[in-house]
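All protein chains of the complex are present and in place, except for one that has been dropped.
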Amino acid sequence: MYNAKYVIPGLAVFVGIFTMPFWLNFGSEEYRYPEVALPKGQIVIDGQSVDAGAACIEPKEWMRANHMSLLIEWRDQALRNEKRVYVASDGRKWETSLQNTCMACHGDKEAFCDKCHDTNSVNPYCWDCHVIPQGNNHEFE
Amino acid sequence: MPKMPTPAELLAATPAFPAKGWMDVKSEIRPGNYCYPAKPDTLLGLGFKRAHAWAPEDQDWNLPANWEDIMYNALKERLDKHRSLKVFMDVCVRCGACADKCHFFLGTNDPKNMPVLRAELLRSVYRKDFTLAGRLLGKVAGARRLDAGIIKEWYSYFYQCSECRRCSLYCPYGIDTAELTVLVREMLLELGLASNWIMDPVSNCNRTGNHLGIQPHAMKEIVEFLCDDIETITGIRIDPPFNEKGHEILFITPSGDYFADPGIYTFMGYLMLFHELGLDYTLSTYASEGGNFGSFVSFDVAKKLNAKMYAEAERLGSKWILGGECGHMWRVVNQYMATYNGPTPPNLEQPVSPITGTVFKNAAATKMVHIAEFTADLIHHDKLNLRPERNNHIITTWHDSCNPARGMGLLEEPRAVLRAVCNNFVEMPEHTIREETFCCGSGSGLNTEEIMDIRMRGGFPRANALRYVADKHNVNWMACVCALDRAALPPLTEYWVPEVTVSGLHELVANALVMKGEIPRTMDMRQEDLPFPDPEPEEPETQEPEEIGTGAATEPKSEEDA
Partner (left out) sequence: MTIALVATLLILIVGWGGSMIGLQGVLGALPLAALAVFIVGFVWRVVYWAKSPVPFAIPTVGGQQRSLDWIKPSRLDAPWTTAAVVGRMALEVLTFRSLFRNTAAERTTINGVPRLTYYSSKWLWVFALLFHYSMLVIVVRHARFFLEPVPVCIQVIEFLDGVMQVGHPRFYLTDAFILAGLGFLFLRRLYTEKLRYISQPADWFALFLLICVAGSGICMRYVDKVDIAQAKVFIMGLFTFSSVSTEGLSPIFFIHLTFVSVLLAYFPFSKLMHMGGVFMSPTRNMKVNTREERHVNPWNPPKKFHTYAEYEDDFRDAMAEAGLPLEKQPEPATETGNGAGA
């Protein structure tokens, strides 16, 4: 090989960069799905008592992938169209309110939202307007 | 040679792209689009064993029986020897930036003259033989098997590239078609296929010392004739030394400079300049060629011809070499000579101008200086008595020759000289000058009569830029620093821009140079009347013309120098 003093370091940099995920993760403990704090028991939402452990307003899998769309849709419906009722896919009706509906169960940003958001570097701007829930949001009502 | 159509007819007859893909378009060999083949004797004399008789228009080119193996091995050998070839074969993305940069494409609109496709002509064969995808997928991967038709295609299209490297300037990966052209021509040589216009000069240069085959005594005679002309014009007799040992400088210039109009006027300019400076130099009949037609077809042949320069400098005991105005000569001298020859002979030293004391640091390894650098330095140090008014009838533009521009970067030196010797200098439009300059259309051994159509088309972009300044600024002159240009541009301007005269740089220097003891100039270097002749001399100088008449004018001069 000719010009090895340039070619080899160049290739080393190339290999180094493209294998970075391997050696940066080397020896670290197994990465698991983030554990979020889930609500338990009966919770009163919009006058109805709900079994929080049973299901969210939409199926869990759907919520994991699409909750951001739902929230934005709610924001637009509630604030711009003054439409305050959301009919879920199973026919149940919910108030379109982050604070009153969602946070009724998921009342702790750190224990719930941040778990996935942080590890996946997601930085939503919900809290630019909303007060950050710290597990005590029921008291605002 | 078919009769040339008029410029308008020529351009009107530009064909559209073929409907079929380029791989399916067979290369057409017809009179006017191929170079005549080299004579077998010429090639045999140079050691090319597979030289044979063949005619481009024949169906069968009498290739050796195992020609496919020869080509495979030839390509493999070159891949192993040249990283450039491997990289250029692999990395082209066909972005097309090079396409409209080639003067041959702009002039012919033949898609295979786009540098990218010219390279694909070889690349497709490379893929078939040297890449996995090409072997497996064939045409889908852009690969094709070498056949006799492709050999013809190569002979056609790699002799429609003037190795000007304009494409390589714009290529985002610097893919240099000139490199590919030389390598393919080398490969064709292995099959005994080459152009007569190139190989004849190579053979001449090998034996007689110069491309034109001028023998030593004839060269001396020619130069003496030119000295007669100098005497007629200036009244000064110059007697340049030949093959003399012990001079500081060996001067080497292309043989075209002392053989053909208009190069001879530039050659006379060199002699007048050296005489005026009292330069300690010699000419050589053995190293009587600056150019190197070998460089158009083969690195080895280029080396064979180039080696003589140092051999002669060593034999004559020169300290350094001064090179004349030339283009491809300087590609070789600037980029190949040091590599070809290894360390220079011990008597050679880093060049220093004996007039100004300037050390030519940029020539520390090769010990060879371009005369434009040398003269620009003289002018900068105000060492020349110049009367640019003598060139006042000339409105000149400057043609950057491809090789000194993109193979060397010689841009400002000749301009500095030109501005000093000519009051009217107009640049051609941007994108056509300096490193972006267009070729004359006849470089790399293509300035042969039988392909006049291709040459005129290839030179069209250059002529087009010239037409612009001729119309807008009444430019009537185009100076250049290349001997091939001086041979190729006059027919080109005659065809496209007939009002423009082509000359070398030192012809204009010679016009403007006021020499000690000269007669008042009434004619230029071409012995045409000067529209602005020198005023009749004042009283103290009146005796000079009489002295000149006796031919004794050189004597007081040489005493001054001693």
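Order as written gives the chain letters A and B; numbering starts at 1 within each chain.
Note that in this section a contact is a pair of C-beta atoms (placed from the backbone, for glycine too) under 8 Å apart; a residue touches a chain by one contact, two chains touch by 3 or more.
Computed from a predicted model, the values in this text were never measured in an experiment.
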item	value
Option touching the unshown chain, where B:D58, B:D90 or B:E499 are the choices	B:D90
Of B:L43, B:M272 or B:L305, the residue in touch with the unshown chain	B:L305
Option from B:L11, B:I29 or B:L44 whose C-beta touches the chain left out	B:L11
Interface with the unshown chain - residue positions in chain B	8, 11-12, 17, 21-22, 79-88, 90-97, 99-101, 106, 111, 114, 116-117, 120, 131-133, 140-142, 165, 168-176, 179, 206-209, 215-217, 220-221, 242-245, 285-286, 299-300, 303-305, 307-308, 311-312, 315, 333-343, 358, 360-366, 368, 373, 376-377, 380, 405-413, 416, 429, 431-432, 434-436, 460-461, 464, 467-468
Contacts of chain A with the absent chain, listed as residue ranges	1-4, 7, 10-11, 14-15, 18-22, 24-26, 28, 30-34, 61, 64-66, 68-69, 71-72, 116, 118-125
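Here is the rule we use: only the chains that are shown with their structure count from here on.
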item	value
Length of the line joining the C-alpha centres of chain A and chain B, rounded to whole Å	71
